[in-house]
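All protein chains but one are shown in place.
For clarity, chains are labelled A and B in written order, and residue numbers in each chain start from 1.
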Amino acid sequence: MPTIRVSANGEAALETRDVRVRYGDNEAIKGITMEIPRKRVVALIGPSGCGKSTLLRCFNRMNDLVPSAAVTGEVLFHGENLYADHVDPVEVRRRIGMVFQKPNPFPKSIYDNVAFGPRLYGRPPDLDDIVERSLRQAALWDEVKDRMNDSALGLSGGQQQRLCIARALAVTPEILLMDEPASALDPIATAKIEELIQQLVEHYTIVIVTHNMQQAARVSHYTAYLYIGELIEYDDTNTIFTAPHEKHTEDYVTGRFG
Amino acid sequence: MSPADSGRASRHFDQELQELRDLLLRMASRAEEQVRNALAAVKQRDAQAAQRSIDRDGEIDALELEIEERAINLLARRQPMAGDLRTLVMTLKISTDIERVGDHAVNIAQCAKRLAEALPVPEVGDLDEMADVSTEMLRDAIAAFIDRNAELARDVCQRDDRVDRYNDSVFRGMLSEMTRYPGAIVAALQMMLVARNLERIADLATNLAEDVIYIVEARTVKHHAGEVVSDMETEGEFDQ
Partner (left out) sequence: MSPERYSLAAPPELVARRRRGQVFQYLCLSATLVGVVTLVVLLADVLIDGVTWLSATFFTEFPSRIPARAGIKSALYGTVWLMGLCALISFPLGVAAAVWLEEYARKGWLQTVIQTNIANLAGVPSIVYGILGLAVFVRWMVPFTGGRSVISGALTISLLVLPVLIIASQEAIRAVPGSIREASYGLGATKWQTVRHHVLPNAMPGILTGTILAMSRAIGETAPLIMIGALTFIAFVPDGPRDQFTVLSIQIYNWASRPQADFQHLAAAAIIVLLVLLLSMNALAIWLRNRHHREW
């Protein structure tokens, strides 16, 4: 039985109850119940195909975009089930943002990339401020403030990913979901992203999927270990990496398999 | 398919860990031998045997250096986690303690040399028993490390109490010898020193045993005068 973490500082940001995901005949997530504490970093680790990305995408209803995906169970956000009938996934995605594995800036200017989100909801009068604030939060402002109208595609990989983070922050989400955000980047860019995560967690709840155990050990407060769609263990990062309770977990983190 | 079946993804690392463990065992048995030989030299008042012991201490120091180098190398290259991490970090601590055991064996050998030239002293029975208990503690602590036997390790920790009591009785015994026969002061002092070194060796064996408990159970156990002073499971930062 996995160790279920009760949130350490009050209300949980997200709570899943027996969430299951099927792609056609294949059950990718087999009943996961867990809590994501507010303003903490939770890392999802596990070997390839264990369902960590699938689980992450349940948190902002991105699985809706896959026609063959069927999600059952509940995902509670402020007590409200994200998958209830009256809930609009578009509104969910505004409150729960996502950053993807391969940086995917729009082929527009840097300014327009960050401004895209706020512009969806009308013409905010303080758009320039919003853009600057988001870029500062993403530790990118100083590097791009003089070339806001240049194409985003001219930035380096690490800068592009920080731009994607700024873009996600521009709509002021509460939770930031990150799907292997640094796996396509070189070590220096990776370190910058990890540094950024440590800063962002003061204001946002962050859930990060990573296949890099050292990264999980470096940035997260809590770590959940998944294996073939099941939650094997979920505890403080310190415990998971120095003295895990499950042998399965120990074998994985010591590199005995996967 | 359980993780253990799918084949070790890190066979080289396992091999490296095994080699390090073997080195540590070699160092430990060498230290054990040094203690035995030094104690024998004391009993037989054999100055030459004692000198041979002293000369061989360099081997133990060399082993400690090699273990340290390898362990740090593994930490850097392999970023071990969980059980591997605990084992590796404790290996460093244990090798330091075993090197000190070696030093205490050298001290005992030096006492043997001085005893060879001094007047004989009546046997102090407790010293023999103290030597037995101490050397047994060392041997069992090493066995607990080899077999990852936390129960045996805990048992070793309990025996430290007896050794301390033996130390006190030898001290008192030698003190009364010295007051009765002033000529025996030199010899008696050496006996007291031997006892003190044995007491230290027993302490080091206890440390070793506590380190074994950490490796196997991830519990930090601290013993003092035979009592468990603290017994903590590894805690996360956010446990309430």
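Throughout what follows, a residue touches a chain if its C-beta (ideal position, glycine included) is under 8 Å from a C-beta of that chain, and two chains touch if they have at least 3 such contacts.
Quick caveat: nothing in here was measured; it's all calculated off a predicted structure.
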item: Visible chains that the absent chain touches, using the contact criterion stated earlier; value: A
item: Omitted-chain contact residue, chosen from A:Val21, A:Met62 or A:Val131; value: A:Met62
item: Among A:Leu14, A:Ile29, A:Cys58 or A:Ala168, residue touching the chain not depicted; value: A:Ala168
item: Touching the absent chain when the full complex is considered, from A:Arg20, A:Lys108 or A:His245; value: A:Lys108
item: Residues of subunit A in contact with the chain not shown; value: 60, 62, 65, 67, 90-91, 93-94, 97-98, 100, 102, 104-108, 116-117, 120, 151, 153, 164, 167-168, 171
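Keep this in mind: only the chains that are shown with their structure count from here on.
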item: Chain centre separation in whole Å, for subunit B relative to subunit A (CA means); value: 50
item: Subunit B residues touching subunit A - in the complex, by the definition given at the top; value: 2-4, 6-10, 13, 79-86, 218, 233-240
item: In the complex with subunit B, residue positions of subunit A that touch it; value: 8, 213-214, 217, 221-222, 235-244, 248-258
